[in-house]
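Structure in structure tokens, see below.
Yeah, one chain of the complex is gone here, protein chain that is, but the others are all in their spots.
Labels run A, B and C following the written order; every chain starts at residue 1.
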Amino acid sequence: MIGLSIIFFSAIIILFTGIQKPEKKSKNLTVFSLLVAALFSLFENLEVINTQTLFAWVPSSMLDFNNFRLSMVALVLFLSAIIIGLMPSSEKKGSDLLGLTLFALCGGIIMLGSNHLVMLFLGIEILSIPLYVLAGSDKKNLFANEAAIKYFLMGAFSTAIFLLGCAFIYGGTGTLIFGEMQLKVGFAAHFGEFPILIKLGVILMSVGMLFKISAVPFHFWSPDVYEGSPNRVTSFMAIIVKICGFVAFAQLMSNFEPMHSWYIKWLIPISGITILLGNIAGMVQKSVKRTLAYSSIAHAGYLILFLLIPYAENAQILFVYSLSYGLSTSVMFYLIDKYSTADNFDFTIFKGIFNSNKLDAMALILAVLSLAGIPATIGFTAKYVLFSKAFEYNQWAVVIGLVGSAISIVYYFKPFKYAFVNENLLTNRESSLFTNILLVLAMLSIVVFGLIPGIIL
Amino acid sequence: MNTLSIILGLPLLGFIINGIFGSKIPKSLSGGIGTISVFLSFIFSIMALPMFIENPEYTIKLDLFTFLSFDTFNLRVAFTLDRLSLWMTLIVTGIGTLIHVYSISYMKEDEGFYKFFAYLNFFIFNMLLLILGSNFIMLFFGWEGVGLCSYLLIGFWYKNAEYGKAARKAFIMNRIGDLGLLLGIFMIIQQFGTLEFTTVFEEINKGTVSVNTLNAIGILLFIGAMGKSAQIPLFTWLPDAMAGPTPVSALIHAATMVTAGIYLVIRCSALYVLSPIANEVIIWTGLSTAIVAALIGLKQNDIKKVLAYSTVSQLGFMFVALGCGAYTTALFHVTTHAFFKALLFLGAGSVIHGMHHEQDIRKMGGLKSKMPITYYTFLIGTLAITGFPFLSGFFSKDEILTIAFNHNIVVYILLVGSALLTGIYMFRLLFVTFFGEYRNQHYAFDKVHESPRLMTLPLMILAVLSIFGGLLNLPHYLQHEGGILQNWLKPVIGLTHSGQHEISFNTEMILVSIAVLVFVTAFILTRMRYISRKQVPQEQTPTGVLGIISNKFYFDEIYDLIFVKPFETMSIWLQQVFELKIVSKISYGIHDILRFFGGLNKKIQNGNIEYYLMFMVIGVLILLGFNFFN
Amino acid sequence: MSLFQNLPLPFLILSFITILCALYVVTSKNPIHSVLALILTFFSISAHYILLNAQFLAIVNLMVYAGAIMVLFLFVLMLLNLDKSSEPVKSNLWGISAAICAGLLLVIITASFQKAGLAVMKSSAVDIGLVKNLGRVLMTEYLVPFELTGILFISAMVGAVLLAKRDNKSEEITS
Partner (left out) sequence: MLGIFQNIEISHYIYLSCVLFCIGLFGVLFRRNAIILLMCIELMLNSVNLLMAAFTEYMGDQNANGQMFVFFIMVVAAAEAAVGLAILVMVYRNTKKTDVSFLDGLKD
């Protein structure tokens, strides 16, 4: 809650002080406020500071930041700080874009803390609407325009489907509050058959949420939109939207846990197809950004495996997985942004990176290894704990996950083909010290949590 | 702040500082940081000493965090400092400091100076990890880390392909041993469900585990020790490993790394006491190593190789003592050996430095006058190793011989023979190098110089230690309440061999006399040959038995024939037939199938939003239809 | 048809108008006509709200949707000067498949309800939809989302301005 307030007020300040001015200065302020907010959320989580009296007016049926949610909030804020900190500030654009990013982040936090369908819906929209704008913020670029309109139309469409689901759930349970909903569903479970309204509602709401995390067959927007949007926005979409979306989805589904055996029957196929399609389609891509888009689709598939595990048991694993995915992906997008040119997103952009910039080369290697889930990186830790836990509930889903991981290595290791070529790479910019510190921080986290998983498990 | 974390952390800190900033700071600073971090570590270990003296059961524990946990099985990153590990820590950090000081001068001209110190510090850190870890997994980490560091340091001058090969050989030989260790650890997990030293040994002491299991575990662990401590058949890497800079040889291959195997066996003494077959295996392996290595040492002409084979042989001695259950004696010999072998290696380094990187003793001679300090310290080292009465080596070796005599007369006779050989090759080395005439045409005698103060100072300190090291554990005919070390280790090693007390004073005196006699014989024999007759080792390779010896018993060639060649043939076959014809066909086939599906996806992902919306609706329909028809 | 038995005529007529207008929205060639038809649809939906005792909602629906949003649509249509010629006609196959998809969705949802049937509870309260009650709920229970809509609006406002504003500098369009 305090993180949300800090982000909202800093967004307002950045918006009004920096409008139409170059965003260089606002960027530092943004990263700073994100880190402060992350710290405060952490403190709130550890009960160093007590905010209960401050936010007593917020009914817990609306927004309830319990321990797990607070740690997710801190994680999301921290990842946003890395994403924004790593990306260069634009010379031309005003700082209103940063303000919008922070507003979107507010939406993400609301999603994480929501305890009410209205709140969840508002969170989704507050997250999405600024993102529609941000996707098209490069106004004179036709690809950005196309990305914006695709994202907007499909997003609005999925929202409509989600809302129909909400209406059915409201009709079926008579409430919009998560806890009460669970009671009603549990009550219905005693009579054997679940009301058709609830079943339809769950399916339709899932469609809306699966769209947000880009699971097959609602993934079509993501490769196109990821490719067309500016890099910073893509990075934000791939990480924050996916994490917030999935956590909100998991919290939503936890209300229907009595129907667990029913809904995993259709979620497992979705997860399997998502993993396979993401990885296989990723294999044939030429553009790095598109490959990462498919990689993030595959990761959505892995995420859905969390729903196999009862909600009470998967919180910690979900945190580790989000951390792993967020760190590695943000480093990858940073490198793509640094080395790609406006018309070249091929894997060849990494040609000779090892020769010209050792730090970036190390970051590339670590991020790729972590995404592929190679041991001694956090990616391995995350996948290991996820698969081993999910294996207790469904073996075949995990087997598909493993097959998918094996396929993914084909495209994750593509940069290596070029990285060690003895050739000097021309970068379009130098990284600042601050950026490099953030990068090293991310790299250290990838390695340390991979080598010593005991810290976070 | 826990003392233990400081002892462990300082070398790591040194490694990190040198590793990251080493290239940017001056050499003197990076050398200083490397040395001081180890030295402070040494000081802190000494400061811990009084508490250990006061209370025999005193231990310092450091429990950091859980590394991994499965149901009931926890792997903790935890360290314990007890009397045994403190003793080892003192040796490692103490000798380590001296070698660091020496290296500052020795490596002065090298461009990888900071890298060298970073590796050295990392090596010390790993060695401490090995010694201080409170469970097998921490020991294993240290074990592997030490192996890695030795690989890096042996191949330090990696531009020379031969050196690189030596480094690889060391690494591979060690890996073979590690496999045994790992299997042993797995067996321990399977048997005891934990890897904590204390718990495992308590279980063993309860006597619930069968002797066969203990024997199996003991032998597997010993295979690990064989790799690290260079015992037959895994010993050929150590002489080759002399490719590294000389301080590395002194640190790794004399004073610390090779003692890891000894440490492992001492640490597991509770297990070995109860496994007789494993003990026999250890004795005979150690014995054969002691003799074979000593024989090979006779015919080597490279100053460092002679010392290397001497190390292998001395390690054989230690294992004989371990096999007989005399853990204290083995540790005593480890200690004295660390002193005089470090001294000898550093002395050899000093000679090499003075001769401008000449290692062949046939091209030396008469260096006595030019390098007095090196000569005298080297002399002390030689006397110590050959068993000159009342120097450190005399006591420790004599103790081993006594124990062997008590155990089995055959073992004793063979060991005495080996001790005689030790005397011969060591005096040969001394005489050929420092006496006689100078024999190198390419490097003028006048240019030969004594090494700088930073190098001779460690030599002198080590010489003093080599002389008085014996005081650490005087035999009981000189000190009735038992040696210092023996009393020191009593709380750690419950069951110590009490062999010395079973034989009479007279027998013991006879044994001592035999030892002295051996020394005198070796001295006279060698002196007659190399000083009186002024013989110089031959240029051409000898034939017959001597040829076999000077060719190191063809160990390398036999390994080549038995292991390397068949594997090469097999791998060529695998590469050309299995890989190209079968595996790659299959994998390319799978790849092509996957690419085909990827291509199909391209048709769907055609960029047209209408199609996307349609597919989404179809997806919703399928989901709802699933619900409707179920 | 049993579905329509016992149904009051006003409801039937109202529903008929609603569906007809909605169909005209999606089939009309002229966007202006679509907008006008949509406004009519909203009016009829407002009438339904009154039947459902949601009087305040009916008014708000007219004001927000018919009054504000649809005017915005009309405004944009006129700004961009779009007429019927602007949209290429789709192939029949596409239309049929779209109809099949939408029809199937309708069939599946309604069929599920047919299969299950619904327990109906009739409301006895008549003042739920009055502004007094709604205001109380909005200012107590729904205070947080009510305030958070502020974030939504400010970001939508900034975003809309950002995108629709014409830049002074004439830049090249890149693709």
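Quick note on the criterion: a contact is a pair of C-beta atoms (placed from the backbone, for glycine too) under 8 Å apart; a residue touches a chain by one contact, two chains touch by 3 or more.
Only a predicted model underlies this, so the values are computations on that prediction, with no experimental measurement involved.
Visitor: In the intact complex, which of the depicted chains does the undisplayed chain touch?
Guide: Looking at the complete complex, the unshown chain comes into contact with A, B, C.
Visitor: Of the residues listed, A:149, A:273 or A:421, which one is in contact with the missing chain?
Guide: From the options A:149, A:273 or A:421, the contact with the absent chain belongs to A:149.
Visitor: List the residues of subunit C that touch the chain left out of this view.
Guide: Contacting residues on subunit C, toward the hidden partner: 3, 6-8, 10-11, 15, 18-19, 22-23, 25-26, 31, 34-35, 38, 41-42, 45, 48-49, 51-54, 56-57, 60-61, 64-65, 68-69, 72-73, 76-77, 79-80, 82, 86-88, 90, 94-95, 98-99, 101-103, 105-106, 109-110, 113, 118, 120-126, 128-129, 133-134, 137-138, 141-142, 145, 149, 152-153, 155-157, 159-164, 166, 173, 175.
Visitor: Which parts of subunit A face the unshown chain closely enough to count as touching?
Guide: 117-118, 121-122, 125, 129, 132-133, 136, 139-140, 142-143, 145-150, 152-153, 156-157, 159-160, 163-164, 166-168, 170-171, 174-176, 223-225, 227-228, 281, 284-285, 290
Visitor: Even though one chain is hidden, which residues of subunit B still touch it in the full complex?
Guide: Touching the missing chain: residues 601-602, 605-610, 613-614, 617.
Methods note: only the chains that are shown with their structure count from here on.
Visitor: Building nodes from the protein chains and edges from chain pairs that touch, which of line, ring, star, complete or other describes the result?
Guide: Its topology is that of a complete graph.
Visitor: Identify the chain whose mean C-alpha position lies nearest to the mean of all protein C-alpha atoms shown.
Guide: Ranked by how close its C-alpha centre lies to the overall one, first comes A.
Visitor: Using CA atom averages as chain centres, what separation in Å is found between subunit B and subunit C?
Guide: One centre to the other, that is 80 Å.
Visitor: Which integer distance in Å separates the CA centroid of subunit A from that of subunit B?
Guide: So the centroids are 49 Å from each other.
Visitor: Centroid of subunit A to centroid of subunit C, CA atoms only: how many Å?
Guide: Chain centres of subunit A and subunit C, defined by C-alpha means, are spaced 31 Å apart.
Visitor: What are the residues of subunit A that contact at least two other chains?
Guide: 199-200
Visitor: Provide the list of subunit C residues touching at least two other chains, using ranges where the numbers run on.
Guide: 109, 112, 115, in rising order.
Visitor: Residue numbers of subunit B touching subunit C in their complex, please.
Guide: 610, 614, 617-618, 620-621, 624-625, 627-628
Visitor: Using the touch definition up top, name the residues of subunit A that touch subunit C in the complex.
Guide: Answer in residue numbers: 8, 12, 15, 57-59, 61-63, 96-97, 99-100, 103-104, 106-107, 110, 116, 118-119, 122, 125-126, 129-130, 132-133, 136-137, 139-143, 148, 195-197, 199-200, 342.
Visitor: Give every residue of subunit C touching subunit B within the complex, in rising order.
Guide: Of all residues in subunit C, those touching subunit B are 94, 97-98, 101-102, 104-105, 108-109, 111-112, 115.
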